[in-house]
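One chain of protein is taken out of this complex; the other chains stay put.
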Amino acid sequence: MAGPIAGKAYPFVETRRVRWGEADPARIAYTPRFLDYAMEAIESFLTDRLGASFYEFNMDHGWGTPFVQVELNFRSPLTPRDMLATEVRIARLGGSSVTFAVTGRVGDRVSYDGRLVCAFVDTTGPALKPIAIPPRYRERLEPDLIPG
Amino acid sequence: MAGPIAGKAYPFVETRRVRWGEADPARIAYTPRFLDYAMEAIESFLTDRLGASFYEFNMDHGWGTPFVQVELNFRSPLTPRDMLATEVRIARLGGSSVTFAVTGRVGDRVSYDGRLVCAFVDTTGPALKPIAIPPRYRERLEPDLIPG
Amino acid sequence: MAGPIAGKAYPFVETRRVRWGEADPARIAYTPRFLDYAMEAIESFLTDRLGASFYEFNMDHGWGTPFVQVELNFRSPLTPRDMLATEVRIARLGGSSVTFAVTGRVGDRVSYDGRLVCAFVDTTGPALKPIAIPPRYRERLEPDLIPG
Partner (left out) sequence: MAGPIAGKAYPFVETRRVRWGEADPARIAYTPRFLDYAMEAIESFLTDRLGASFYEFNMDHGWGTPFVQVELNFRSPLTPRDMLATEVRIARLGGSSVTFAVTGRVGDRVSYDGRLVCAFVDTTGPALKPIAIPPRYRERLEPDLIPG
């Protein structure tokens, strides 16, 4: 089991303001925007941990990471007054899949949490074929695994 | 238990083309867009069944329907060549919550399915207080309940 | 100058409901959503007139249609109560560019109008090189030209 990457903060947290255009006429962030927040946080997490993310995976490496399952729980609403901090950790590191655990907070208040599962697949063939997570990547993700 | 509403089709299906701008550089619909599809289908479903939806609930009636939990499973990718048909049914009709069951298909192929839970709340006070689903609405939703 | 395409309606009009999630806390459609509406109407227009649009251009033909300029005027707000009908016509058919003229209405009320210019480019090389609009496409777009 690999140790923390030098110079990286644990856990990874992505911070961003909630935008006017993300809130709906109930004056709180529209439900689907939370999935955007979670996916953007995961994109930043991968860039930080691996030095590459969805775009580089697809453009430079010939593989992709389609998501196969997402589950989100909404704990308290967000408004454009809020600065949202989404923590990203890894709940499970499978042979060719990763389960991300996300928790979004405004200060100490939890706004949402959830789990998102993606598969590693070869995108060079006609069909999307699962591939093993490359060992150099697996090693860099292990320090983010939630213990137990 | 109320019967079907005269003149309505069962189950409710919302059909729409997948858009160029909804697909990402992997050339398939971006994961969070599926939650937009599901929510838009539910919005159309409510308008069809109740003659009112999120906007009228909030603007005209003083109550809202915040979502508390969503779960989506991605079965096969979507591209802008696809015409997506999302079926909306009701998995559970609680005292002040509704669990929607959605299934998105392109022809016979299932692209995604999921469950989304919303609560009925009073939005006129300082905090969001759960309220009972109005009986006239409950009655019009019962025919969409999945049996068993 | 080619005549109207048999079986097609003139002018082309794309109709769709304004969505809850497209409106902001001012309870009207958020400004950038109008550009989504215009682009989606153009996507549908091209599919109707040419039998192909952005996705087929890029995936099947090796050329693209990047937009180089857009201008939108907002005449009256939209809400999720509105059914928006966006008319698409062609203001100018250049050698390798098209200027679309769009007008969005709710009934007789104009909500927005604008002009959007795209270029036809070869996407198979390292740089995007302008190409002439294929004659078979030009012919099918001519009937949509605004006279004068």
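Labels for the chains are A, B and C, by order of writing; each one numbers its residues from 1.
Basically, contacts are C-beta pairs under 8 Å (C-beta built on N, C-alpha and C of every residue); 3 or more make two chains touch, one makes a residue touch a chain.
None of these values were measured; they are calculated from a predicted model.
Which of A:43, A:71, A:122 or A:142 touches the hidden chain is settled by the complete complex: it is A:43. Although one chain is not shown, part of chain A still touches it, namely residues 17, 19-21, 23, 27, 36, 39-40, 43-44, 53-56, 59, 79-81.
Mapped onto chain C, the footprint of the missing chain covers residues 24-26, 28, 30-32, 35-36, 39, 54-55, 58-59, 64, 66-74, 77, 123, 128. Think of the hidden chain as still there; on chain B it touches residues 20-21, 23-25, 27, 30-32, 80.
Criterion: only the chains that are shown with their structure count from here on.
Here the CA centre of chain B is 29 Å from the CA centre of chain C. Per-chain Cα centroids separate chain A from chain B by 25 Å. Residues of chain C found to touch two or more other chains are 20-21, 23, 27, 80.
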